[in-house]
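All protein chains of the complex are present and in place, except for one that has been dropped.
All chains are identified by letter, namely A and B, in their written order; residue positions are counted from 1 within each chain.
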Amino acid sequence: MSQQMLLQEMMDKFGFKKENLAAYLGVNGKILNSWFASSLSTEYTPMPNGVFNYISEFIEKNSLSGVYNLPLRNKISFFGKNHLLSVEQFDRDSIEEVFSIADLMVPIARRKKISRVLEGAVLGNLFFEASTRTRVSFGTAFCRLGGSVCDTTGFTFSSMAKGESIYDTSRVIAGYVDIMVVRHPDRGSVSEFARASNIPIINGGDGPGEHPSQALLDLYTIKNEFSRLNKSLDGAHISLIGDLKYGRTVHSLIKLLSLYKNLKISLVSPIGLEMPESIINYASRNGNIVSVESSVKKGLSGADVVYATRVQKERFESEFEFRYESDFHINSEKINAFCNKDTIIMHPLPRDSNVGSNDLSTDLNNDDRLAIFRQSDNGIPVRMAIFAILLGVENIVHRNLRDVEWSRPVYISFADAAFHNL
Amino acid sequence: MSQQMLLQEMMDKFGFKKENLAAYLGVNGKILNSWFASSLSTEYTPMPNGVFNYISEFIEKNSLSGVYNLPLRNKISFFGKNHLLSVEQFDRDSIEEVFSIADLMVPIARRKKISRVLEGAVLGNLFFEASTRTRVSFGTAFCRLGGSVCDTTGFTFSSMAKGESIYDTSRVIAGYVDIMVVRHPDRGSVSEFARASNIPIINGGDGPGEHPSQALLDLYTIKNEFSRLNKSLDGAHISLIGDLKYGRTVHSLIKLLSLYKNLKISLVSPIGLEMPESIINYASRNGNIVSVESSVKKGLSGADVVYATRVQKERFESEFEFRYESDFHINSEKINAFCNKDTIIMHPLPRDSNVGSNDLSTDLNNDDRLAIFRQSDNGIPVRMAIFAILLGVENIVHRNLRDVEWSRPVYISFADAAFHNL
Partner (left out) sequence: MSQQMLLQEMMDKFGFKKENLAAYLGVNGKILNSWFASSLSTEYTPMPNGVFNYISEFIEKNSLSGVYNLPLRNKISFFGKNHLLSVEQFDRDSIEEVFSIADLMVPIARRKKISRVLEGAVLGNLFFEASTRTRVSFGTAFCRLGGSVCDTTGFTFSSMAKGESIYDTSRVIAGYVDIMVVRHPDRGSVSEFARASNIPIINGGDGPGEHPSQALLDLYTIKNEFSRLNKSLDGAHISLIGDLKYGRTVHSLIKLLSLYKNLKISLVSPIGLEMPESIINYASRNGNIVSVESSVKKGLSGADVVYATRVQKERFESEFEFRYESDFHINSEKINAFCNKDTIIMHPLPRDSNVGSNDLSTDLNNDDRLAIFRQSDNGIPVRMAIFAILLGVENIVHRNLRDVEWSRPVYISFADAAFHNL
């Protein structure tokens, strides 16, 4: 069979467009065109044997099942590649698929089962900005799938200090590891990493840009809590309170929420820290009603979810730009006054527990409605799901599960035990 | 069977008190009482299914053997939890049990055998204060049991810099990993970690507080060396010399030594650096005689063990507080003059080998009595034992041992070879 016929069969049988196929094979459009060209034409170049065999095997393997189901990683692909850079890569169906896979991960994340499906794989955990929580969460998620982790941390990444470009750094590390998580203080920098590599890159937070795994675990938490409470996300009332201007997590979360229907979204923030107009517009679709509130009472009343954010002091240009008013401080008193018995209280963490911090109060620590640790726990199955999807092992995870043999506590802490009595 | 009957059976059959049982199940006393309450009473709450099944399986599994042997981790438990925070958790029997388990670990620590018993488990190695030696020792010990390690190092733990409480940090990380080692500059901080988590927490040194794994490996070394020399610890003469005021390791070691009988303990220190009175009193029991000496000659003469400590310069408030006199500098000349041929010389390391440091001299490096590296080597089997005990795998380690297939040197260094000719 000629290389042109083989390429055509690949496109016809599995619904690839030329652009997707090029990305899938890791070549640019010009090269793909040269493979498609008549072997008599001057534009023609022969396709390497490795690629020919790769496509042949792909067709053979996937033809058996009659119809090829495009893997989830291709449905959410970014410029045809298996990266996770933005929440905008998802639609409602692909979100639900991610969450089904996260559900499969729960017995592993809860240390009942062991998986070794990624044994031999290496994660490059590149943190150009400190974020211990996120780094450890991704790292342990990868370990729980059986893989190994190589960390780099700190602003002093040595090569970049010597003037190395992101392109070079990314391409070099891509030659070492199988998948990368990148956190970087500059918006758009992680996309630059992605451009240099066909190895999957996960955006672990690019400054004021995106942090998609956080938004996914937030939404996963809401859906999990609602499932326990027999509530539906469509039609629910979600209140976001605090610094909505600089809070990256609420920007991403609201984009994901906009995929659902008939939501009531209340945005409660001090003057000067309001949610940007563009994101409000983004969310106002599918019958969702977004209302900007300056009254905490009005914003919180009847909410199914209260999502409080941290004041991102480090992102302000001047610390005197505003005074965060204690009115916006979420505590036991306000929750009891304005909310219901089954309202869920969330926070992306870390929260500032110093006296006078105006962050989410510790006086809710023994309140079952406080879901912040269930939320951070959910980071593990969600990030395991992301790894499994991008590396294409989501369908074989179940194959090599074993029981954990060490003793583990029934609950991670006392507070969790209390929760189970809800 | 009712939940009340099940709980009662658990207590009757295995000797749990209510307090222990609550801790064992990870709930507080109030909740346990509500499970015990009559189902007609207003205090009654139903026990979650997970807990019911957990207890049923526990009873079934342990009833087969006729009598349930409380695992070592329960005997040494801290407030009913599987933490290792202090040497005061041990009595003489439990120490001996720990050392028997450490003995089982030696073939793995010496790289003759491979164990994978903790495959799938993740250690959170949290070092808020730099201590490369301790961090690597715990990390490699966990690796040698087959587990994976996630390290965090440095004072700049990002979340805490943002005002996060120890409670939040501990609870979040406990949701990621299976066991934590915590080193922190503040006394009592590691206990705070432990309060927030039912996951085992190991104190890797909390400032001037405790460092129990160091004391255990010190005692293990003494017992190992004595076993080679056909000596018994009961009745031995142990000399501790140097900075006994700030030296955390000698404080913990002397507490463990106090579990043994008829010891002669000589405390030799410069004026101003004497052992605190309270610790001296603690050690003066079981017929042990603790004597404070200002003469090095008198303190060292006839000693079976000379334990020299590092001058903890970084713990002094002012560097001019005292002049450490060279009289207290342990070197070949003093050892030859005052000690025996089978006196063992120990040091917690690191030692300051700079000229004029007054720390343990390098002129003993080729002296077989110098046990400092055998001592640091012992950190591996002792820490492996601690991990195995706290995670309850001490009885299954032997099951999956394999031979090491790579080539390893007969001795780690020349000095070790010399030692074997003793």
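One rule holds in what follows: contacts are C-beta pairs under 8 Å (C-beta built on N, C-alpha and C of every residue); 3 or more make two chains touch, one makes a residue touch a chain.
It should be emphasised that the depicted structure is a prediction, and the values quoted were computed from it without experimental measurement.
Q: Of A:M11, A:A37, A:V51 or A:L229, which residue touches the hidden chain?
A: That would be A:V51, which touches the missing chain.
Q: Where the complex has a chain not shown, which of B:Q89, B:S131 or B:S301 is the residue touching it?
A: In the full complex, the listed residue that touches the missing chain is B:S131.
Q: In the whole complex, not just what's shown, which of A:E19, A:D93 or A:D168 touches the removed chain?
A: Considering all chains, including the one not shown, the answer is A:D168.
Q: Can you say which of B:Q4, B:N20 or B:S376 touches the chain missing from this structure?
A: Selected residue, touching the omitted chain: B:S376.
Q: Tell me, which residues in chain A touch the chain that this view leaves out?
A: 25-28, 31, 45, 48, 50-51, 54, 71, 73, 82, 117-122, 124, 148, 150-152, 156-165, 167-169, 171-178, 196-199, 391-393, 396
Q: On chain B, where is the contact patch with the chain that was removed from view?
A: Touching the chain left out of view, chain B contributes residues 111, 114-116, 130-133, 135-137, 139-140, 143-144, 146, 148-149, 151, 310, 314, 349-354, 357, 359, 362, 365, 373, 376-377, 379-380, 402, 404-418, 420-421.
Keep this in mind: only the chains that are shown with their structure count from here on.
Q: Let me have the rounded angstrom distance from the C-alpha centre of chain A over to the C-alpha centre of chain B, please.
A: 39
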